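The complex appears here without one of its protein chains, the remainder shown in place.
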Amino acid sequence: MSTGALRSFAHGVHPDEHKEQTAHLPLERMPFVQRYVLPLSQHTGAPCRPVVAAGDAVHRGQVVGAPVGFVSTTLHSPVTGRVAAIASRRHPNGSMAECLEIEADPWSTQQLEPAAPIDFRALSLDEFIEQVQRAGLVGLGGAAFPSHVKYKLPEGRRCERLLINGCECEPYLTCDHRTMVERPEAVVRGAEMVATMLGARETVLGVELNKPDGMDALNCFIPDGAPMRVMSLRVKYPQGAEKMLIKAIFGVEVPAGKLPIDVGIVVNNVGSMAALADWFVSGRPLIERPVTVAGPGVERPSNLIVPVGTPVRDVLRHCGIRHETRQVIMGGPMMGMPLASLDVPVLKGTSGILAFTEDVIDHRTEYACLKCGRCLEACSNFLNPARLARLARAGRWDELELSYVMDCMECGACTYACPSGVPVVHLIRAAKTAIRERKAGQG
Amino acid sequence: MNGDVELTVSVGQREPSPFRMIATLGIAAMLSGLVLATVFQVTKPLIDANKARELRLGVFRVVPGSAGLRKLVLRDGGLVAVAEDEVVTAPAVHAAYDESGTFLGWAISGDGPGFQDTIEVLYGYDPQTRRVTGMHILASRETPGLGDKIYKDEAFVANFGALAIEPSIVVVKDGRDEGNEVDAITGATISSQAVVRIINEANARWLPVLPAEPPPFTGESD
Amino acid sequence: MADALQPTEAYDEFVKGIWKENPVFVQVLGMCPMLAVTNTAVNALAMGAATAFVLLGSSLLVSLFRKLIPRQVRISTYIIIIATFVTVADFTLEATVPRVHRELGAFISLIVVNCLILGRQEAFASRHPTRIALADAAGMALGFALALFCLGATREVLGSGSLFGISLFGERFEPWVIMVLPPGGFLMLGFILLFFNWWQQRTLRQRRAGPAMAGIGDAGEAAS
Amino acid sequence: MNDLFWIFISAMVINNFTLYYFLGLCPFFGVSGQLKTAFRLGLATIFVMLITSLCASFLNAFVLPYAPYLKLIAFIVVIASTVQFVEMLIRKLSPALFRALGIFLPLITTNCAILFLALTQTSRDYTLLQGICFALGAGGGFTLALVLLAGLRQEAGLARVPEIVKGTALNMIIAGLLSLAFMGFAGLFSST
Amino acid sequence: MTRQEPHLLLQAAPFLRRGLTTPRLMVEVLLLLAPVILAAVWFFGLSAILVLTAATAGAVVTEWALTPAHPRGASLADGSAVLTGLILGLCLPPGIALWMAFLGGVVAIGLGKLVFGGLGENLFNPALVGRAFLQAAFPTAITTWSQQGSITEFATVRPSNWALPLMQAPPVDGVSTATPLGLMKFEGVPTPLADLVLGNTAGSLGETCGLLIVVCGAIMAVRRIFDWRIPVAILLAVVVFSGLVWALDREGSPSPQFMLGSGGLLFGAVYMATDPVTSPVTPRGAWIFGIGVGLLVVLIRVWGGLPEGVMYAILLMNAATPLIDRISQPRGFGRGRPAA
Partner (left out) sequence: MTTTLLAIAIMTGLGVFFGIGLAIAHRFLRVEEDPRLEMLEEMLPGSNCGACGEPGCRGFAEGLIEGRLNPSGCTVAAPADIESIAAFLGVDPGRQEKRVARLHCAGGMSSARQIAEYEGYGTCRAAHLVGGGGKGCVWGCLGLADCMVVCDFDAIRMNDERLPVVDIDKCTACEDCVKACPRDLFDIMPVAHQLVVQCKALLEGDEALAVCQVACDGCGKCAQDAAPGLIRMESTLPVVDYSAGGPASPDATRRCPTGAIQWVDKNQFAKPAFVPLTGVHLD
């Protein structure tokens, strides 16, 4: 059971949650559309390599991309149909990337070939990791980090504890919430599998206090006596960031530049756990995911299960898009990316699609930084965002590094809190790319 | 700009002999010494005259009616008369005389912290009446318009015309009525206090050593 | 080399110090005396004159003997030369205008270490024939004196309401005491430099915006 | 107040060499771009000022009474040479110390604050001890002003300063405001 | 590709923002300054209104004239120029010549703010730059304090207000008086605490009524308009340090409660030291800054040449702010060691 005390981490912000629009809406299936675009790079790490050619027929769940190296994962076709092209297509991040374009077969029933459940207990850890890679699983919490890489514990490290991240601290988003409410058994089963395979002695599900039904549902499915508990947390952003969550729950600070596993913890998103359970129980690879579609520009806000690769345009059309819409965001409003074009696909890491109209768009007038310190009080990473922003504007790369700019997780809390409308995190992000390029250039 | 440059540097130039270096320096220094000594000798009389005139003017202000001076320095616990241009490091006072050679009083100088930097004060003291007979600021960096009134403000300087020194001089802010009071300059109380304190301190230092019998006037300092 | 010099070259060297390479406004050298003694115009001029004397004298000597002085001891030698001139100036002022000498105080002696003077010896006099060196020294000295005077005059006018001790605005003028205090020195020089920058940018912009745009950075244009 | 203490405080804040007497402005503006350098320069200045004060006391006692007109030249030559010896010595003995501090020595020896220190100490007839306090105060005050200016300049370096103010004009204005702020110390300990 | 749809708007994340903006911040401070202004008018009559107007006009005109932004004077909209003008006005004596107040406003904005690049970039508190400039330029005028008028004299303007530009005020005898601090320092006369708290003393326009300032300050602290640590640290440091001095020398030095109530300490601590731009950003820095101000105030008041040291204390600590910021950098998550 959850411990009573309201735990959290230091600093952070509390934006309006805006979750009421969709929190009560059950997950629905997004109908199939004509055309799917599958970028070969949907995850952190090396893009996968296409194993089909233009013109090939593919069926739903079929492997169409194979991993290249270990930090890379498998890509499956979300529909039965035909590979129309392998070419450059727009990627949500604003670039153009190599994609598989798949035309759905309008006559297909789009049934997934049933597969026999896999008994994970019979697998060794390496076999388990191979299965996870084969399922194309990536973290659904946002970074889309290939899950199997996480389970490959570095030499000399042990996983003591498994932490399941059910915070969903981004405003508007409710897909994790719905997953917990509607599929608690899958979440718990997935967590059990990972905990067992990694040998974790304890599993904690961290959930923010604004999702009591989610906590209840999870609690119902936790087997009695299992070393697994749900812990409730004060509502605060960015609680979902893994290091903050670890701090909130275990009181441990993961040293800068280190990974959670360095303190014996593995963090996974609730959705990732459900997806993992799906593969082992029913053989469904990661070909679809829950996505919250919300915002004032959407006529019928929904929580949808969307096949990966569905163009955003179709998702919005399905939910109805108001023509006052001026801005479309993929992901949450704090860390998500704005879309330049609606002709980009939903990715494995897409947790939400938000459509904003002019009246909620914040055209910030920028004033010079007042050095008021509000960003410092927002930054849960204990950085000095004001200074970083000023240094970034001046292009002082060396000083930036000395001020730990590379520690910034780009959560945007500072920018949210800034009264002067300084685009703090944007400046930081730009500086980080410049610094990385400089390093790459030197190295 | 390009044609007329004589580049004396050529990279990796050989070192000149140390002898040449020393000789150059030596000759330059010698010539310099020659020039300096000459100029010094030419200007010294003028400078000395200037200094003497200034001193006389100052003393004339603080000891009204004075026409001649003698310099005395503190040596072995007592005051000894010395020639005006003798270079001394010991503290000195001047005895002031009128035209007929009658002793009028002492001209004493003192310094101490003012509002900004050190203030140097020259004041006259008449041992007969045991009063200060006048005050003159030799150097100060007090604020123009405020602190500089300690010498620009006639009324303030007039305070020191016949100022009793016992038990000690005090600064007041609302008009003087005792003989030992100095009316502070409005807006420059600190500087006023500083002047008074400097005089008090100098009194404490000098009065005990001043000889009862001043040295006779020799008339040499004119 | 020296024989080929045109008379205009000496003139150019002279003129550049006054404006284009003004030691104060452009090169920002010798600021200590610059600020310390410019609370009145008279002090500024006296300081300017003393500096000019030292600069001319030492430039003359240095350029005369430039071939005889070994490089290793050149700085020491220059300093001895400069210090000699400064002491001469110091004594002369003390003997002739004791009041001014007292106001300038130690700053006359500090001319020795004025970076402007040593800098000129090193950068110019030690490698140019006497005539050119003198022209340069005269230009620099004039430029320096000019800058001192600008500063001294503004500070005196605002700070005391007078110029050369002559009251300008009548009895009831409220002097801006700050101008004769140290902060006023810094601020006033800051303002003059600011004005200089503004002026330069304005002319630059005018030149750029005009039809002569093709000539940006043309050496020919700037040299006129 | 205690005489020595006042000499120290006065030279440090009330009559700060840089902000009140405009001394040592070349390094003050030249080397205040970076905080670390500024601090080191300040330390080196304190050191040189100490040496200067000792040299001046020595000269005043043994040489200048005989040839007062050599004051200036003697100060310069003796101070510069002594510092140069020390510099060479440090460079030989402790390269690390040289890198940190010694490298600044030549920059300071030929500057006006040092000479002014010697001249003032002479004209005020300071004793050896008073001279040392004076030197420590003056050096400390220079360091204080320098470090403050360096901090302010680094901050201003990140500000959107108008093009026409940038550079020396801005430094002058900052120094002016700093000097204005230091006026608050005027009269300190003089009335007690 | 065929349909022409309106362009989407690309902005950088985050897309949400807390409601508080800079102009609102300034407006809130202005609102909480209003009671102090009213008190000034109550105590000093029409003169107060004139002086405040002149100072504010100087500030606003300068901001308007010297900012090159495209709609000229656009930067006035953030309200900080008005705030600077008013705060400057509130720390001037009621009898100051209006042209001086105006000049103060000009200097505050021109020299104190715009040369550094405008709002947010200045290194020293602009209002204090203006006042320090006036104090150094016209030391007599700015230390000439006039008595509070009674209600009946509300509309009587002090004649010195009307001095012609660049000219001295006509000398008036008998009107000028001394502030509690001046009385204490130069004559050893303390002022009763009640007068200090209620504002029944001579002094600058805004500084006399301690009670009101404390109340407004408390409201601002609660509303998180400024960093509460700064005023708290200042007042604590003053009390502790002056208490120590007082304990050692009860005769010669003022009591801590006198220190707190007199002069511009409260006004400075609440409205001026808290200027976010010129005070440290970090919480630890705020403590250091506040303690520094407090110590300097006591130092100058007790041992300095000037009766009042708040202005210089704040300016000096403004100068030290970059250094304080540097030594009080936050430590960095998972590092336990502050950044360089």
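Should a chain be cited, it is by its letter among A, B, C, D and E, assigned in written order, with residues numbered from 1 in that chain.
Here, contacts are C-beta pairs under 8 Å (C-beta built on N, C-alpha and C of every residue); 3 or more make two chains touch, one makes a residue touch a chain.
This structure is a prediction, so every number in the text was calculated from the model and none was measured.
Here the chain not displayed is in touch, across the complete complex, with A, B, C, D, E. Among D:8, D:29 or D:142, only D:29 touches the chain that is left out of the view.
Mapped onto chain E, the footprint of the missing chain covers residues 1, 7-12. Considering the complete assembly, chain A touches the hidden chain via residues 88, 90, 93-96, 337-341, 363, 366, 395, 423, 426-427, 429-430, 433-434, 437-438, 441.
Where chain C meets the chain that is not shown, the touching residues are 27-29, 71-76, 80, 115, 118-119, 122-124, 127, 205, 208-209, 213-214, 217.
Definition applied: only the chains that are shown with their structure count from here on.
Chains that count as touching both chain A and chain D, per the definition above, are E. Taking each chain's centre as the mean of its CA atoms, A is the chain most distant from chain E.
Spacing of chain C relative to chain E, judged by their CA centroids, is 41 angstrom. Here the spacing of chain D and chain E, counted between their Cα centres, is 33 Å. Residues of chain C found to touch two or more other chains are 76, 80, 83-84, 87, 91, 177-178, 181, 183-184, 187, 194. Residues of chain A in contact with two or more other chains: 368.
Pairs of chains in mutual contact: A-D, A-E, B-C, B-D, B-E, C-D, C-E, D-E. Residue ranges of chain C in contact with chain D, taken from their complex: 28-29, 31-36, 76, 79-80, 83-84, 86-87, 90-91, 106, 109-110, 112-115, 118, 178, 181-187, 189-191, 193-194, 196-198, 201. Residues of chain E that touch chain A in their complex: 5-6, 8-18, 20-22, 24-25, 78, 117-121, 227, 276-277, 279-283, 286, 325, 329-336, 339-340.
Against chain E, the residues of chain C that register as touching in their complex are 169, 172-174, 176-179, 181, 183-184, 187, 194.
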